[in-house]
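Here the complex is missing a single protein chain, while all its other protein chains stay put.
Chain lettering (A and B) follows the sequence in which the chains are written, and residue indices restart at 1 in each chain.
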Amino acid sequence: MQLTDLTMLELAAKLAAGAVSSEEATRACLERIRQVDPKVRAFLRVDEEGALAAARASDARRKAGSPASALDGVPVGLKDIFLTEGVETTAGSRILEGFVPPYDATVVRLLKEAGLPLVGKLNMDEFAMGSSNESSAYFPSHNPWDLARTPGGSSGGSAAAVAAREVFGALGTDTGGSIRQPAALTNTVGLKPTYGRVSRFGVIAFASSLDQPGPMTRTVADAAALLQLIARHDPQDATSAAVEAPDYSADLEGGVRGLRLGVPREYFTEGMDPEVEASVREALREYERLGATLVDVSLPHTKYALATYYLIAPAEASSNLARYDGIRYGQRAKDARGLKELYALTRERGFGPEVKRRIMLGTYALSAGYYDAYYLRAQKVRTLIREDFTKAFQQVDAVLSPTSPVPAFKLGEKVDDPLSMYLMDVFTLPCNLAGLPGLSVPCGFTKAGLPVGLQILGRPFDEARLLRIARAYEREHDFFLRPAPLQGWPERQASVTPPCP
Amino acid sequence: MALTLEQVRHVATLARLALTPEEEQRFTTQLSAVLDAVAQLQALDVEAVEPTSHATLADSLLREDATRPSLPPEKSLANAPAKSGTSFAVPKIIE
Partner (left out) sequence: MPVSDFQPVIGLEVHAQLLTQSKIFCGCSTAFGAEPNRNTCPVCLGMPGVLPVLNQRVVEFAVRTGLALECTVKKTSVWSRKNYFYPDLPKGYQITQYDQPICEHGRLVIDTPQGEKVIRVRRIHMEEDAGKNVHDTSGGQSLVDLNRAGVPLLEIVSEPDLRDADEAVEYLKTLRDVLVYLGVNDGNLEEGSFRCDANVSVMPKGSSTYGQRCELKNLNSFRFLKQAIEYEISRQVDVIESGGKVDQETRLWDVNKGVTRSMRSKEEAHDYRYFPEPDLPPLHVSDAAIDAAAKALPELPRAKLTRFTSQYGLPAYDARILTAERPLADFFEACAAHYADAKKLSNWFLGELMRLLKEEGTPLSALRFTPAQLAELLGAVDKGTVSANAGKDVLGEMFRTGKAPADIIAEKGLAQVSDTGAIEAVVDDILAKNAGEVEKYRAGKKQVFGFFVGQVMRAMKGKGNPALVNELLKKKLGD
């Protein structure tokens, strides 16, 4: 067994016992990255020096008997959407190539204060717009369970790095499923907290009313421990909730006996992969065996969620991405003649096709004459979707569904078909529209060995219960112990189409 | 709903994107398809429904009127593609 096979909490225990040093753990990560990342391509950049310095500082604290947190010294990675002072941050976009932030995101500061070495910046769909990592301006990441396939997106690099055991955990962001979907596709745990639970300050914005950072880990307990460090009110984020975070680990082993778990009929529809459905159905039966009551619930406006999301998110994005103009930072079209060209050429060259598509869509949805028909109407439907959940949660403690309708698909398979790509988020994005917490936990594999994820949705600020429900299932299985084979590449390399036209 | 090429060009101007002719064509097709898909919302009666613009439960968070240190100009301008003194430089703005 390698050091990198340990979970975050196992490593933390060894660090606490003095059995291993943070520097050793960090070096083990760096070595693992050297070995496997050429195949996985999870990292956009590795901050070896910064990580090792943080590790040595952690070791000094441990030695002095004053660790900064329970996870002091446990190396993790960051999706490249989190601003890191002095370390290039690009959000997977050309337009931010070379951008070195002058400040740390709040969650980055919290992790640094907690003593976690930050190993590097992880690949992602450009500005988090995508479900496969293929819209990254740099390269697509590969799924450690089948290197010819996508690890999902947009936090695909984070999921792949955790699944390939290059880091012990990572932070991702979730706007319409960008934490949960890649977690489901890579046999990892991904938690999107309640909107406002974790600060967005210093997180490059995609859709401000939907974005939420969260932990991506190999186990439920690790997710609880990592969430604990970042679930804080932030006076620099006006949408951050002034709600005290509970101890997420305290009741983790509490089980599901007596809980009422909702099964929304709208989430079990045609188009779902039969193997995914079978795995999830089996998980539902398992919960019954563990003492939970399954309740048939209805979320009648689910079928409108995709359309609602694909108006609201691009509209907000079109505004959020207006700041990338080549004036104060980022890439600039140096050959532009005049101001108009400076804007239009900088943005034309700096953004990839998916980002441009969404800027166009969002600009259109907000433009004069269309606002009421598109944006305003979508906001009203958003209210109906929220109300669906409010009603459901009067009957049940949580809602269960598949995370993704299909297992990991092949790289290149959906790149030219935006609509079928957008369908990948159909089960995950209602949760963002409603601002609720959602979690994906591994629930088995297809015959071809591809991971399947179970999604658990909860009431606002009920993350502790979601973790407890996920843990009840995880405890009965050994999925998280299974190492990803890291195969399927480069044999199938020839079949992969390049991601960006 | 089918978008016209002209609409796509207008939106690209608003969004400051110098699309290539190929992109204009492709976006006309793709965005039309997306708009067709989202047209299902038109079927819903939302007359009496309040819009949701914020998912937050947070109340208006206010800060005290107190100054905090600004960035030194060398940091503010560190990422600037072009500058002059402590100003950002852009092509001449013609009014």
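Keep in mind that, in the parts below, contacts are C-beta pairs under 8 Å (C-beta built on N, C-alpha and C of every residue); 3 or more make two chains touch, one makes a residue touch a chain.
Quick caveat: nothing in here was measured; it's all calculated off a predicted structure.
**Q** Using the document's definition of touch, tell me which of A:Ala68, A:Ala238 or A:Ala278 contacts the absent chain.
**A** Considering the complete complex, A:Ala238 is the one touching the chain left out.
**Q** Quick one: say which of A:Ala54, A:Val74, A:Leu96 or A:Ala245 touches the chain that got left out.
**A** Considering the complete complex, A:Leu96 is the one touching the chain left out.
**Q** Please identify which residue in A:Asp72, A:Asp146, A:Glu266 or A:Glu316 touches the non-displayed chain.
**A** Touching the chain that is not displayed is residue A:Glu316.
**Q** Give me the chain B residues in contact with the hidden chain, please.
**A** Interface with the chain not displayed, on the chain B side: 10, 13-14, 16, 53-54, 56, 58-71, 73, 76-77, 82, 84-95.
**Q** With the missing chain put back, which residues of chain A would touch it? List them for me.
**A** Per the touch rule, chain A residues meeting the hidden chain are 82-83, 89, 91, 96, 99, 101-103, 105, 200-205, 207-209, 235-239, 315-316, 318-319, 321-323, 325, 327-329, 339, 343, 363, 366-368, 371, 375.
The rule is short, and it goes like this: only the chains that are shown with their structure count from here on.
**Q** Express in whole angstrom the distance between the two chain centres, defined as the mean CA positions of chain A and chain B.
**A** Spacing between the chain centres: roughly 23 Å.
**Q** Which part of chain B faces chain A closely enough to touch in the complex?
**A** Residue positions touching the partner: 3, 7-8, 11-12, 14-20, 23, 27, 30-31, 33-34, 37-42, 44, 46, 49-58, 60-61, 63, 71, 75-76, 78-82, 88, 90-94.
**Q** If we count contacts the way the header does, which residues on chain A are in touch with chain B in the complex?
**A** Going through chain A, the ones touching chain B are 98-100, 102, 195-196, 209-210, 235, 238-243, 303-304, 306-308, 310-311, 318, 322, 325-332, 334, 336-345, 347-348, 351, 353, 356-357, 359-361, 363-364, 367, 373-374, 376-384, 386, 418-419, 422, 432-435, 460.
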